[in-house]
Every structure is written in structure tokens, then in C-alpha cells.
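Of the protein chains in this complex, one is absent; all others appear in place.
We call the chains A and B, going by the order they appear; numbering starts again at 1 in every chain.
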Amino acid sequence: MSGVGNPSIVTLTTDFGVSSRYVAAMKGVILSTAARHVEIVDLTHAIPPHDIRSAAVALAEAAPYFPSGTIHVVVVDPRVGTSRPIVYAKIGEQQFVAPDNGVLSRWAARQEPAKIVRINQPRFWRPRVSSTFHGRDILAPIAAHLASGVKPDELGVADVELMHLTWPEVRTVARNIEGEVVEIDSFGNLITNISRDSLAQVPRDESVTIHCDEHETHGIFSTYGDQPSMTLIALIGSGDCLELAIVEENASAMLGVRVGTPVRVSW
Amino acid sequence: MSGVGNPSIVTLTTDFGVSSRYVAAMKGVILSTAARHVEIVDLTHAIPPHDIRSAAVALAEAAPYFPSGTIHVVVVDPRVGTSRPIVYAKIGEQQFVAPDNGVLSRWAARQEPAKIVRINQPRFWRPRVSSTFHGRDILAPIAAHLASGVKPDELGVADVELMHLTWPEVRTVARNIEGEVVEIDSFGNLITNISRDSLAQVPRDESVTIHCDEHETHGIFSTYGDQPSMTLIALIGSGDCLELAIVEENASAMLGVRVGTPVRVSW
Partner (left out) sequence: MSGVGNPSIVTLTTDFGVSSRYVAAMKGVILSTAARHVEIVDLTHAIPPHDIRSAAVALAEAAPYFPSGTIHVVVVDPRVGTSRPIVYAKIGEQQFVAPDNGVLSRWAARQEPAKIVRINQPRFWRPRVSSTFHGRDILAPIAAHLASGVKPDELGVADVELMHLTWPEVRTVARNIEGEVVEIDSFGNLITNISRDSLAQVPRDESVTIHCDEHETHGIFSTYGDQPSMTLIALIGSGDCLELAIVEENASAMLGVRVGTPVRVSW
């Protein structure tokens, strides 16, 4: 998708809710502003209102699959209209336009941004900027200009650091790895921050126990179908992290487990 | 986006529900019928079933951001298959295809339609038309033909007036402006029909009181972040109307306020 004539790709991540007219307004502005054909893709609009951490996780998990040069616009922005800056960042092969509120910090924790620009050139914005919808009035037109060939340096001034959120760390002590649930997917699967790499020395058989709240299961399997329906199972999920699931059921709902619940692997 | 080679844009507004296969069928028909590349954008599919007024508001708020010439298809059509007409309308720089049931009347209240055509030429429809899904069988193919260069006049006969719904009016009496809540957005913010223009003479400081049901707040602020979390706040929203919000919370849920609740500004 990198040849001449292929459209630039812009993704949208917001907490506006599914099928929101605010998202449509942003798409309208992008299509009105771009000088060439732009392909707009919804990354997700189901981020809980104002939940910067949840948006940071969704973005870090989905952005890497997009073509090099894709422009990811993020509008989870509880401080809209205040002095919080809006930034452009190039991190890996992906480009981002977002409020600098930590929403990029999970992805940036994996690799250093190659470029950061603090946005301050109103000539690339909508002529009248509201105080409450910078997604439509600043971020959308900036994405359209980037997609049309404007250089990031034209948008503002170079900056050196993005706002940083603290992400829960995994601790390994003797034959124990301690992490936590960082995301619950739409199937109710419990996705942890314990990576495949950190499990390199851990056996996969019944001698390993995974504890989550008061629940436990033995062994690390390959996929859901390896155990019968209704079984609590541990496996390494599609994002290369340890995941707990109940086969063909919703583990979060059945176990009452939420983001932040501690998970321990012992062997 | 108006150059040769750029795709025509068609937006879809329905009450079919999010991720409905009925929407997919309409997109399939548009892509099958169009003689050139069409870009389809979802405006919203989250309109409550049969809620013409809600669709009219969403359309009036989002349509203006789209490129000139965009074709907006609206299928909120409780009287589908009866004698209610289907119309094409050009209003401002935007084009619409919709049942003539008032769904265009909020946008048309702001500016006179430049052209209205009552659709009656079946050669532009699907060969077999169902009685219950004109969105797929009439409106989608018409949008595709318009996007492919068919002229509106070919679709039917000229008409002079769209069906009119009555919209709540704002009354100004002495130092009181009385309006009402006309929309609740996905954050639970309460959007009123009191425009920025009608507030031109109103102070922004603590001397102004905004009443909504039995609740009240003082002052008109610029943005949500101007007050601490959990504060009831009044501001002029991104659609240039007075809005009530609870900072970082859902005002509609917390206050039990719905569309139609009176709002009064006094100073």
C-alpha cells in the first residue's frame, strides 16, 4: 500500500461512543480539508469516557498492524480547551496526533519517539476553534494536512518528551511472576501485562499455577479449544501476553474480575 | 477533495442500530450500483428506532462539516411503504435523499432548500422494491446514481416544500432566556437550543444563573476543565449552543435530565 496513488490512511480513536455524530463531524472535516484521497479507519470509539489508560492500551495494541506512515488521531481529551498541549509524534513507523496527556505513553514505552512536535500553528486548523471539540477543529484538519504532504515540522515546534504515565510493572521473585489484568476484551478474556518473554523459563505443563484473585488454574495452553467449555484456562494471547479465559464464556463477568486485579504465576 | 478522480461521498444515517446487517446491505447496493468509486461514511446508526427528531438533529449538526456536494442518505422511516414521498433536496452545499417526514426540517430551518425533487422514477431503483426496506431498494441506488453523475431532475418531479416539524423556540423575556434540552450526547452532556447569538448580551460571570429542572449553576465557562471534577457547569458547546455538563461525569444520568427538559438563563 505504499505506491504512488494509494491513499494515505488516518485512523481515529475516541471516547465519543459508537456511531457518534461527533466522529462523523471529524470525518467530514478530514475529507473537506485533505488535498488528496484519504482512507479513514475507525480504530475504536468504545473507549470509556475520559479513560486515557484504556485508549493508550488499545492504541499500543492495534497501531503496529497498520501500514508504515499511517496517521493515528486520538481524541480522549478530558482537559480539552485547557493549556494541555496537542502533539505530533513519530514512534516507530507510525505517526500520531493526540493531546499530550499520556495517551501515547504505552506505545512510547516500547520504543523512543523519533520526533515530537508541539502543535502551535493555527493556519492548519479550522478557522474558528471551539473550546470543547479540538478533535474536530484542530486534530482532524492537522491529520488531513499531514495526509496531504504537510511536514510535521511545519505544524509547531520540536519537543523532547511526551507526558509519561506509570504502567504497572511485572515483578519476578524466585519462582513467582506477579503482574495484573490490564485489559478485558469483548469476549470477557482477562489480558495481563505478563509477556511471553517473561514466561520463557516457565514450564507450560500442570506444574505451573496461575492465580487471579481467589481463582486458580494449572498449565499454560495454546488456545481456547484445548480445554472443554466452561473451563478456566491460561494461554498466551494474540498480543503475546498471558491471558485468562473461560472457554466459550465471559471470564470477566463470571469471575467478577476487572482491570487491576493481581495475577501471579508460580511454579 | 473536489478534484477529478476523487470519489463522491455518501453518508448514511439510520435507526438500524450499530453494526446492523441492513446497513451492510445498503452499502452493498451502493457499491454494486455506482459507476465510479464512492466513499461511504457512517454518519450515525444509533438513532433510537423511529425517532425522526433525533435523526434531524444529528443530521443538522454533522452534515455541515462534509465536503460540498456530499450526498446524505437518511433512513429513519416509520411509514416505509406507505404513501409518504421520498425526496431529494439540496440545502446549502449539501445534498440529501430521505423520506419526506420532517427529518430534513431542522437543517432546512436554517437555510431554504435550493432544490427539492419528489422521487418517482423507478428506473433508478432496484428492479424489485420491497414494501419494508426502501433504504436498500430506493434510497441506496438513488445515492449511487447521483454519485455517478445522474442529475437530480432526472429522479422525479420538482417540489416546493419539505415536510415541516415544529422545533422548540427560545423565548427571551426581560433578563430571562427560556429554552430546553434538545440532545444528550454520548458523554451525557445536555445540549440546549439556546444559541451563542442569543447569549450575546448575557454576562459570563457568576451573575448569570442557569436553571435546568431543579438544578442550577452560575456562570458560563469556556470548557469542561475550567471547573473541578463533579461540578455542574454551563458552557457554549461545539455546536454553538448552551450546554450543561458535569465535569468528567454523565450529567444526564446523574441529574435524571432528558430531552425536552426546560432550561432557563437569568441575569
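Definition applied: contacts are C-beta pairs under 8 Å (C-beta built on N, C-alpha and C of every residue); 3 or more make two chains touch, one makes a residue touch a chain.
Please read all numbers here as calculations on a predicted model, not as lab measurements.
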| remark: Which of B:Val10, B:Val29 or B:Val117 touches the missing chain? It is B:Val29
| note | chain B residues touching the chain left out here are 16-22, 24-29, 31-32, 34-37, 40, 49-50, 78-82, 84, 130-133, 136-137
| At which residues does chain A meet the chain that is not included here? | 1, 5-7, 9, 11, 18, 39, 41-46, 58, 61-67, 70, 185-187, 222-226, 235-238, 240, 243, 248, 250
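In the analysis below, only the chains that are shown with their structure count from here on.
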| said: Based only on mean CA positions, could you tell me how far chain A sits from chain B in angstrom? | reply: 31
